[in-house]
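Apart from one protein chain that is not included, each protein chain of the complex appears where it belongs.
Our next item is chain A:
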Amino acid sequence: MSGALLARALREPQSVEALDGAGWTALLAAARAEQLIGSLAWRVDGLAMPDAARRVLADARAAVEQGRLAALWEAEMARRALASSGMPVVLLKGTAFVAAGLAAGMGRQIGDLDILVPRERIEEAETALLAAGWEWVKPDPYDDEYYRRWMHELPPLIHRERDRMIDVHHTILPLTAKVTPDATALIESRVALENGLYVLPPEGMVVHAAAHLFADGDLQGGLRNLWDIHCLTDEFGGAEFDERLAVCAARHGLTREVARAVRLSGALFGDGDAVTLVDRLYIRRLLARDGWGQPTRKLTEQAFYLRGHWLRMPPLMLAKHLWTKWRKGYRPAG
């Protein structure tokens, strides 16, 4: 299984020195599929490997470096658009990692710009971004209405000239979820960067990653999420950090999710933490990729798709939502 191959290569980079051509082919396919090829390239840099693999990884490094510059520029564009409002703008996920110069940003592929702003000012943020050249992406009125009523973010916006997306969050989980994190406390815990933007403190970053992974969604891209968590706990780890993380997790009602995230990232990328039976099911889902980087174990995947939705909204609403999406032709990926 190429998922396990990828996890091992990230955990023990020297393990790639034993790979043959087929092994490298599977590893690179899985790394691309999980959007972890940039992180892999950094991890195995300098080790002995075939020239063909070295070239692919060098290309990946050049691509993530360019992606880093573009992400920082996009954050700066958002800062300028929102500067006159005076509202705090907190960078989230990949852009936050590279803006703060964290290990989790090394080789991190960054897609959209994710920002967190106070909920009472989200309409103001929307107006300012629209005035600065961002436009709506979703043409579908059902989706638009759904986002506005139930989601933790505005419907995605795309910039008409730079063709880059921005997700404007006002909290870190959908409003329909059972758990309600304290968004005000998250924003208050923000750490200032030199450029006038903010990031969450490391424990807030871990809690956000864990919330995203376990309380919202079907574990799509979960391996990268756990790699982020591993890099964060590895960089900031220690008794004092564990304490702050526990307090932060408890405040947002995510103690169980954070504990699981820490166990899984430790089991996959760290010193092999002890895992529970249920954890094993997660690992099975997270590593389910074949030699082409394709998801395997369809049944597990479908089960997690349903579970993700179950956690995201109450049963009656879920039934209505899935029915509407089905009629519109949507099917789970795969």
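Definition applied: a residue touches a chain if its C-beta (ideal position, glycine included) is under 8 Å from a C-beta of that chain, and two chains touch if they have at least 3 such contacts; residues count from 1.
Heads up, the rule we're going with is that contacts and distances are computed from a predicted model.
Its record in UniProt calls the unshown chain "HprK-related kinase A", which is the match among "Tol-Pal system protein TolB", "Ferredoxin", "HprK-related kinase A" or "NADH-quinone oxidoreductase subunit B". Considering A:5, A:56 or A:213, the position touching the chain not shown turns out to be A:56 (whole complex).
Residue A:69 is the one among A:69, A:132 or A:250 that touches the chain not shown. Within the entire complex, the positions of chain A that touch the omitted partner chain are 20-22, 24-25, 28-29, 32-33, 50-53, 55-56, 59, 62-63, 66, 69-70, 292-294.
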